[in-house]
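All protein chains of the complex are present and in place, except for one that has been dropped.
Chain IDs A and B follow the sequence of writing; residue 1 opens each chain.
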Amino acid sequence: MQPSDIVVKPRAIMPEGAATLPAEYYVSAEYFAREMDRLFSRMWICAGRTEQVARPGQFFLRQVLGESIVITRNPSGRVTAFYNVCRHRGTRLCTELEGTFAGSIQCPYHAWTYDLDGRLIGAPHMDEVPHFRKADYPLHAVHADVWDGHIFINFTQHPEPLLDQLGPLPEKFKPWRMEDLRLGHRVVYDVRANWKLIVQNYNECLHCPNLHPSLNKLSHYLSGENEPLQGTFMGGRMDLRPGVDTLSMDGSCPRAFLPGLPSDDVRRVYYYAIFPNMLLSLHPDYMLVHTLWPQAPDRTINICEWHFHHDELARPGFTAADAVEFWDMTNRQDWHVCELSQAGIASRAYTPGPYSNREDLLYAFDRMIVGLHRR
Amino acid sequence: MQPSDIVVKPRAIMPEGAATLPAEYYVSAEYFAREMDRLFSRMWICAGRTEQVARPGQFFLRQVLGESIVITRNPSGRVTAFYNVCRHRGTRLCTELEGTFAGSIQCPYHAWTYDLDGRLIGAPHMDEVPHFRKADYPLHAVHADVWDGHIFINFTQHPEPLLDQLGPLPEKFKPWRMEDLRLGHRVVYDVRANWKLIVQNYNECLHCPNLHPSLNKLSHYLSGENEPLQGTFMGGRMDLRPGVDTLSMDGSCPRAFLPGLPSDDVRRVYYYAIFPNMLLSLHPDYMLVHTLWPQAPDRTINICEWHFHHDELARPGFTAADAVEFWDMTNRQDWHVCELSQAGIASRAYTPGPYSNREDLLYAFDRMIVGLHRR
Partner (left out) sequence: MQPSDIVVKPRAIMPEGAATLPAEYYVSAEYFAREMDRLFSRMWICAGRTEQVARPGQFFLRQVLGESIVITRNPSGRVTAFYNVCRHRGTRLCTELEGTFAGSIQCPYHAWTYDLDGRLIGAPHMDEVPHFRKADYPLHAVHADVWDGHIFINFTQHPEPLLDQLGPLPEKFKPWRMEDLRLGHRVVYDVRANWKLIVQNYNECLHCPNLHPSLNKLSHYLSGENEPLQGTFMGGRMDLRPGVDTLSMDGSCPRAFLPGLPSDDVRRVYYYAIFPNMLLSLHPDYMLVHTLWPQAPDRTINICEWHFHHDELARPGFTAADAVEFWDMTNRQDWHVCELSQAGIASRAYTPGPYSNREDLLYAFDRMIVGLHRR
């Protein structure tokens, strides 16, 4: 491979003095609560995939904002979401992380029973109570909607439409036909770092030559182009080096490329942070999705999934191992430095440090976060 | 078994709008501290059994209110209790959970030594200190008293008599001759739930058909009668179904009934919550005692003991297995839903839910608790 193979795109020059955020943004419980309140409690957050609730009654749980949320599908096919809290005495309705309800949701304590739209349909002995009406006690609902196979939920009373939040992305990523992709592998990481450090880590490749020599062999860290932050997302693309077919251990691709993908996009990997909690990485032959679930200022659960085209998954001899191994290795390198940053930022010696021009997306992200706290 | 076998007693109609307590009663550190201060620090609390200190110098420890308390018996036969804190430099005097003092209590650090009445009787080199008098440094005492084999302790300076707190109970439960019963088995449960959720769970059987099918086969959940809350206790009784002799895995009773028990009581199980921490369950042939030891708003240690008549325990081939297995299974079902309730009540979605008429004791208990916090 020759240096001349690499097209190095210039980056915006950063404003003078552009520096990382002060420590409180990463360590303070107050800042964390404000971000949970102003971002995670207000925006649509990516919760999973429609294939997890393929049939009515199928469900899975998500822990977010200190809440347990049940996501399921009603008999008419609509994805629904509820707080996992019985209206009688507050008992958690289910504890299995995923499963299938037998037509209704029954509380294990006193058998109050709800249909898949959350309506109370059974409450033993409550008919003896004057003026009690089942209609007054539905499950507390959470809004749910779907984009191209991805389920999003929203905690506000009257959310703006999901499509408004996503802006140009549905059009942009249509060629990948994400709805046709199916889960090949999932790894759940427990990262001892602030969720923003993970977003920042995801949005620059300045660290790639040092931290990810394998990745850098497949895609030069100066290749590609960034798309500036636009309200609810930011991202860009990396170019695969000549001879490399996808991001895998050896750069070869044992699968067909996604059907219908434009030829340019077969040579690229797109990485988009879709606020607040989705990291979407589109490869020529698979989709990698991280969803971030902040637990504390210094702790984030990261659910990472590899999705493949259903035809490929159905093929005899299908394997995800090359892509899983590559990204699991790369993920672990990333979470490790995120944890090192979290630890160092908590030091009394930490002071904001200068950004290079290769960290322009981070600077833009930081500005958005600062604005959020000032609001 | 025919439905006609079951005598369903009507229950008091609850006031309109009777609902569970707001979340802060179960999750707030402030509410917890107030309950520890106004109930557990002021009332007599059940600490164990006289057989645990059968001989002078025998002792056991209890953890309550963040304190370690030594309970022992002095040479003249009186049960005594002390803070487990040396008067010299504050060192814990003993760490074994139970054992026997060799006539006196010696601090492991500098060998300060106390008699079984807590008087300081040895303090090396302190005679060199002018004006030092051993009489000034007895162990800090806690009041102790006994009811029918049960030891109670009290943290106040001048407690009301134990019998005043117990009211009519000693007379009521005389026929069971609890003093003659001896420990057959003990299980200590660590329950991630507020202590009040355990009391509430204990005082209604509305949950029995759903949660405890085995129990419901032995005693119909609508049988029996409640005794309304009276200041320091509340409870009631359940009737055994025809053909059932006691609460055990198969309903049979491999032991003699307790001697002298009236024939009516041989067909019943009595369950009384004796505030603040004793749950007393009297069966025809054995006594089940839970003592509750709140550790945090969301955590309670529950010591559960099965006691049998000493003649039965001494009989060759005696077994407690049927009763232990039955209640250990039932206990675990109960603590699990208590933990599910604790988790759900902490949700932002939790709001007080309506009580049925079968939950009248809970409503009365809640009113007492509310009054306690308002005082």
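Criterion: contacts are C-beta pairs under 8 Å (C-beta built on N, C-alpha and C of every residue); 3 or more make two chains touch, one makes a residue touch a chain.
The structure displayed is predicted, hence computed values, not measured ones.
Undergrad: Using the document's definition of touch, tell me which of A:M36, A:I121 or A:L211 contacts the absent chain.
TA: Touching the chain that is not displayed is residue A:L211.
Undergrad: Using the definition of touch stated at the top, determine which of B:G17, B:P108 or B:P161 touches the missing chain.
TA: B:P108
Undergrad: May I ask you to list the residues on chain A that touch the chain which is not drawn?
TA: Against the left-out chain, chain A lists 13-14, 16, 20, 23, 206-207, 209-211, 336-337, 340-341, 343-351, 353-358.
Undergrad: State which residues belonging to chain B touch the missing partner chain.
TA: 65-68, 83-93, 95, 108-111, 124-126, 128-132, 137, 140
The rule is short, and it goes like this: only the chains that are shown with their structure count from here on.
Undergrad: Let me have the rounded angstrom distance from the C-alpha centre of chain A over to the C-alpha centre of chain B, please.
TA: 48
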